[in-house]
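All protein chains of the complex are present and in place, except for one that has been dropped.
In order of appearance the chains are A and B, and numbering begins at 1 in each one.
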Amino acid sequence: MKPTALLRLALAGTRTDTLRVVLTAVSAALAALAVLAALTVLAIPVPAGFGPRDGSDAWADQYTSALLKEPGLRPGVAAGLLLLTIPVLALAGQCARLGAPSRDRRLAAIRLAGGTPRQAMTVAAAETGVASLLGTCAGLVVCLVGREVMHRPDAEGRIPLPTDVLPSVPALAAAVLGLPLLAALAAAVMLRRVIVTPLGVTRQARSKRSPRPWPAVLIVLGVGASLALEAIRKNYEDSGDPAFVSPLPLLLLFGGGLMAALGVVLGTGWISHATGRVLHRFARRPAPLLAARRLLADPWHGSRTLAALLVAVVFGAGALAVRAFFATMLEARQEVQRFYDEAAGQETTGGYGSDTFYLDAMDVVDTAVVVGLVIAAAGLLVTVAEAVVARRRSHAALAAAGVPRSVMGRALVWQTFAPLVPAVALAMTVGTLMGRGYFGAEVREGGGQAQTCDAAPALCEENFEKYSHLIEVPDVVRAVPVPLDDLALHGLGVLVLVAAATGLGLLFLRPGTSVEELRTG
Amino acid sequence: MSTAAHVLLALLAAGPQHGYDLKKAHDQRFPKTRPIAFGQVYGTLGRLERDGLVEKRGQSREGGPDRTEFALTDAGREKLRAWLEEIETPAPYVTSTLLAKVVVALLVNGVEQARGYLAEQRRAHTARLRELTAVKTDPESSLGDVIAADFAIAHLDADLRWLHTTLDRVADLHREVHP
């Protein structure tokens, strides 16, 4: 049996329901792992009372990674891990659409038998809840087993991961039970638009008006928030105003990010509609015309399928901008260091300009972005496959009418890529703007005066005061470049991922277009 | 040879019977058709005997007038078999009175007047359908009753369907002529 035939059989009938439950459970397990990891990081004990100013007494020296050692960095690590749950939850949301028609029939039958709307909704939410609970329990088991397996201290007794601590039992319970509850609630909210009547399931008619470019306001607000953050920080540096320590910056950071991401996702509806119109105006061949019609008929389809991916792209572009900032900062610091060293008559050493801590941290962030993109692409694969399977009757009818399968495949490719390319471009622009907004478009190092000793090192050791003198340190101001190459690579990577997901999804087209499909229910 | 003659042959296939029993058996097997007359039974039996398809088989006088038992001959058995093997010409019932009346009503009175007659006819058909259906659902009914009722229902149903189609067709035609 061919793999596609195997898949087709596996997806037939109520097995689709099983698949949905399994995928929901897997997503829940992944999300639980991320949450448990974040909780574990936060569970690393912080000794009471800070010692020296840098707080090095409070460092947890048993870890190899600086991100875990420093208590001040751990909330950031935990937040990063929690952010990873977003694409995972988006994946779960896309899985929930799998096999929806047969579930809808079941819900309608329940309503016909006298079930109230609330009962039908509860049935649907319970499925999600139970599947998620199975998943989070599995996640907990994996976490506990992983702790034991990965607890490998090196020669100095240091461990790469915080396998020596465990979150408190209430925290564990909250993660394992809270996630399914949240998932069930989310399912119930998603079903709010869905009216299960005894005669079948109808989705509440969305307003027939075509999408408007209003989400642009959200994007502007989000980017504005990042610029405001920069202004606040400048203000703090100038005045020492303690307002900077208030939760306002955090609010601006997360609120702004969320708003901009939401704006991009919602804006895709308008982009889909606009590209559909343009395509319809200029396309002359059947495949793009079919795609244009579908885009115009359901412009929100793009928002739904690409949501997670676009959020990941925004974060990725932001991360690239931040990396560019740190790289520029490193260069500027190296320059300042070079100046010191020259003033001291030494070979250049690198000094604090060689501290790659931030760039290392960005590597971690980049890994997270790639993981997020791959998960989002998996979600896209699920959606494409689902769209092909759900439309198999109309595809089979087209095939029966003599439309070549290649035309249908091309239509699907057009339908995916026509809105995707501008949407990804928008997401990258927004991400870059925000990254630059938060951290600034220029780096300022050096400046002021410094005392340096240009005598022989031995003399300097002996009497620094005597042999040293004041020098003017030049201002090193570097503009942070827009990392065009990296962005291009990033965009290309996204397109390749989507192409791979769509290509895999198209495999479902072959069994999906057999004329036999016209005979089945 | 008539259908009734073949039915009598078939009833005799079970064993020799008197003319009176034959009539009773006939009416029991075909309860919803018109009962067969004694005269017809004896007349038919006479013709069958003349053709050598049945033969007299002694007489009995138990508590009644002279009763002659009839039995199927080999020739009769052969004749019955041949009749059953012969396929009926699938002729439509073009001689139906209903058809004649509808056509005449449309011709003579025009559509509007014909509808009155047709509505009454439909009511009668429906009422008869209901009676026959009651026979079918009655647990006391014999298999013969149910089969006969089925036969009648199927034909009445076909008549009704034809009636509706005819009316629709006439209405369409009318609409085309008088838009």
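Basically, a contact is a pair of C-beta atoms (placed from the backbone, for glycine too) under 8 Å apart; a residue touches a chain by one contact, two chains touch by 3 or more.
Convention: contacts and distances are computed from a predicted model.
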Which of "Putative ABC transport system ATP-binding protein", "Amino acid/amide ABC transporter membrane protein 1, HAAT family", "Sigma-70 family RNA polymerase sigma factor" or "Copper chaperone NosL" matches, in UniProt, the chain that is not displayed: "Putative ABC transport system ATP-binding protein"
Displayed chains contacting the withheld chain: A, B
Sole residue of A:Thr116, A:Ser210, A:Ser394 or A:Asn463 that reaches the chain not shown, by the stated touch rule: A:Thr116
Residue touching the undisplayed chain, where the options are B:Lys24, B:Arg77 or B:Arg115: B:Arg115
Listed residues B:Arg67, B:Lys101 or B:Lys136, member touching the removed chain: B:Lys136
Interface with the unshown chain - residue positions in chain B: 111-112, 115, 118-119, 122-123, 125-126, 129-130, 132-133, 136-137, 153-154, 156-157, 160-161, 164, 167-168, 170-171, 174-175, 178
Positions on chain A contacted by the hidden chain, ascending: 13-14, 17, 102, 105-106, 109-119, 197-199
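Here is the rule we use: only the chains that are shown with their structure count from here on.
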For chain A paired with chain B, centre-to-centre distance based on mean C-alpha positions, whole Å: 81
